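Heads up, this is only part of the complex; the chains shown haven't been moved.
As written, the chains take the letters A, B, C and D, and residue 1 is the first residue of each chain.
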Amino acid sequence: MAKEQAAEKIEATENPEVKISIIPRYCKGCEICVKLCPTQVLGMDVFKVKVVDIDKCTICMACELRCPDFAIFVEKKK
Amino acid sequence: MSARYEIRFSGSGGQGLILAGVIFAEAATIFDTKTAVQSQSYGPEARGGASKSEVIISDKTIDFPKATKIDLMLALTPEACMKYYKDIKPDGTLLVDEDFVKETPKGTFKVIRLPIIRTASEEIGKAFVANIVALGAIAAITGQVSLEAVEKAVLSRVPKGTEDLNKKALKAGYDLAKARTNG
Amino acid sequence: MAFDYDQYIRGGKLPHIWCPGCTYGIVFKSILRVVDSLKLNRDDIAMVSGIGCASRLPGYVDFNTLHTTHGRALPFATGLKLAKPDKHVFVVSGDGDATAIGGNHFIHACRRNIDITMLVFNNFIYGMTGGQHSPTTPSGHLASTMPYGNVDPSFNIPELAKGAGASFVARGTAYHAAGLDKLISGAVQHKGFSVVEIINACPTTHGRRNKFKSPTDMLLWMKDTFLPAVAFDKLPAEKTAGKFPIGVLFKKEGAPEYCETYYGLVERLKKPREGRA
Amino acid sequence: MAQVKLLQGNEACAEGALYAGCTFFGGYPITPSTEVAEYLSRRLPLIGGVFIQMEDEIAAMAAVIGGSLTGRKALTATSGPGFSLKQENMGFAMLTEIPCVIVNVMRGGPSTGVPTGPGQSDIMQCRWGTHGDHPAICLTPAYVQEIFSETVRAFNLSERYRTPVIIAIDEVIAHMRERIEIPDPGVLPLINRTKPTCPPSEYLPYDDSKGDVPPMANFFEGYRYHVTGLNHGTDGFPVNASPRIHTDELRLMRKVESNKAEIIKYEEYLLEDADVAIFAYGISGRSAKTAVEAARKEGIKAGLFRPLTIWPFPEKQIADLSRHVKGIVVPELSLGQIIFEVDRCAKGRCKLEGIYRVDGDPINPAQILAKVKEVM
């Protein structure tokens, strides 16, 4: 049954090291990721999360690990 | 049942619309001389999502308490607007937040757009009083209850210390509507 | 390559019903990572719950899932496990579901030491019904049925499980999500009844009423309040007030597992006459 | 001077309990009844009353019976699943004749069903839910003001007849807000259980020689007697197989059966000349009233029989009704329960049509009107 429709992602890719993907339809705007990000990479776009400054990302994974809604993913490129 | 007037407050979970409905009903039946019934819909677990609160106002006892032919519906989010507008009377009114509800469904009903949330956040400085702003606007548009009654009802319900804030919000909504609907 | 949660989540079920900032989603992800790391076959897994927000989890996972009545998940699960002793049975339950109405089933499952993995989502409140106090609500906290501050003493879930005879007892939190994977994994691998109390946050019905400004504040409170057992044990007595240990808190080795004992009897009886009454 | 408030049905129920002198609430939360508990958790401690949330509904029912045994008027509130769990101890209170009031806010479906949707499908369970023969009193108010006053009446009946009384309402009226007037103390009469006047040495807790409702001594007041869920003699001690059991259980039933005139209450609306009668209670009764008005506007002679006491069932009244109308329409938020009783009493003397609805919405006046026309 799994995987019948994957929700569309917004991907921040402008940094060579890291890719941050956000699924707006899943994001509930709880701000957990925003507030737990040690380097203020993330911010709010009214009710949803957005990437503010990807270059500050240290790929600590705190946001992905503690997002309760499967809405944000961080990947080290290659 | 001509005397019967049906209002639906709709939006998303956290926007205080149930409270708005309660206050409006209290204004009508406690601080004014009407009969009123307020009810709300509970989701499976009332967690966020579109939510609605209904108030029926009449001069006589109200038996059937649910809104089926809506005279005025408020919608603060597009989801709520689409989910709930269908029961609006052909000659009814749809009141929406002009910033958040861009598209409105087609229908013979009248549509009024007001910057409710903006007024709350910018003019009053607190987005969370949007529901009170809306109350003022609805008082003005429907004329079902006097502004005084609504104000009394608001003050009887809001937390101490926030009285003035809410008074301002109510007045702002009232004026906003009066201005826009040049009533 | 990011972990693929979708493979274990039923199609079209996300976003889940939990509130913004509800930490259940964090735990949900931890469970899926564990199932994946242990290479369990989804057809061989049953996840059983009672009623409550936590108990909504089985609806999302692509296993054999059973959403029962309030407090009764364990006896339903006991039926499944005894009938099919070679399968993996998870029970997810809230603090109310597990220790209020379900308290009796909880202690008896501990006593029997039946091989079920019991995950107790403790958010210190009855979330689904709107924030009434539960047997774990801290004293003094406000709840919809404790408008003047909670006067009820609360359970220490690991102590309760231990007193009832559980053979594996652990505690983790949604904040310590990575460590949680290890605890749940250990629980699944333990042969016998395993309990993991998982500290969670209910911003909607508990946090707001109790001056937590945001879900994040509740996670940070977990960070300060729950210390790894090793660290906790090192604390001088006066420093432990208001702090709690996390990790595997109690483990009994070699306690007989219920299904093994029962089917052991069945085997014994197959041998002609022996042991017959 | 009477207080005026805008209250939910559940809140009005709590106010009614307080008015009746209730000083003990034992409960366990469940949608859609929880507001009764929440309201009393704020109010009871202020008047030195007891509010306790127990570990489950079974315990809540037990605590309430214990509280009542000391002389306090006691209340519990629940919904379907919890109501099922309370059944065993409700039977205990019925056999031991300990007054108390149980509110069942009916939601949708069997099992967990639709927790936030309205239902009227526990109504037969209100009569037959616990094992064994037992007396049953169940009230079904429909308006917030009525929920208040019927809650007061529930306590009065419970104290008067030494038996548990059930209040069965549905989610719609439980959560709906209406204006209510809370009369001053003394305006509504209150009944308290009769206490023994004899010396403790002569006290027989189940003495049936002076009437069907023996005086009840409270615990700790010098009457040291025995209360047991086993069938018992007039002295309260267990008896085994014996005619006494038959006599005693007959008395339990008689407490209700022979006092129907006092217990049964209903509203008749435009029934005098009605061709079609609607039998409906709770939210369905409200819809029915609107339907009757609509029908009359169209010249259809419709009328409403709205029971406020559903158990004991108004048998005589329905039998009479069935002799004077062409048909009876029974709308209920179930797949047909109370219609069985109407059928039993109407004995086929007139047409009988049910309207059943369990999709989570109340039956609306239009549905009822349509059915009324069918029956004409």
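Here is the rule we use: a residue touches a chain if its C-beta (ideal position, glycine included) is under 8 Å from a C-beta of that chain, and two chains touch if they have at least 3 such contacts.
All of these numbers come straight from a predicted model, not from anything done at the bench.
K.L.:
I see a single representative of every chain type. Please write out the full complex as a formula like label plus count.
P.N.:
A x2, B x2, C x2, D x2
Keep in mind that, in the parts below, only the chains that are shown with their structure count from here on.
K.L.:
For chain A and chain C, what's the span in angstrom between their mean Cα positions?
P.N.:
Here the centre of chain C sits 28 Å away from the centre of chain A.
K.L.:
So what's the Cα centroid distance for chain C and chain D, whole Å?
P.N.:
Comparing mean C-alpha positions, chain D is 39 Å from chain C.
K.L.:
Quick check: how many Å separate the C-alpha centres of chain A and chain D?
P.N.:
Chain A and chain D have C-alpha centres separated by 55 Å.
K.L.:
Give me the residues of chain A that touch two or more other chains.
P.N.:
Those would be 28.
K.L.:
Mind pulling the residue numbers of chain D that touch at least two other chains?
P.N.:
31
K.L.:
Quick one: which bits of chain C touch chain A in the complex? Just the residue numbers, please.
P.N.:
1-2, 5-12, 14-16, 18-26, 28-29, 62, 174-175, 177-178, 203, 214-216, 219
K.L.:
Can you check the complex and tell me which residues of chain C touch chain D?
P.N.:
51, 69-71, 100-101, 103, 126, 128-130, 132-133, 135, 144-148, 152
K.L.:
Considering only the defined contacts, which chain B positions touch chain D in the complex?
P.N.:
1, 22, 25-26, 29-30, 35-40, 42-46, 62-66, 68
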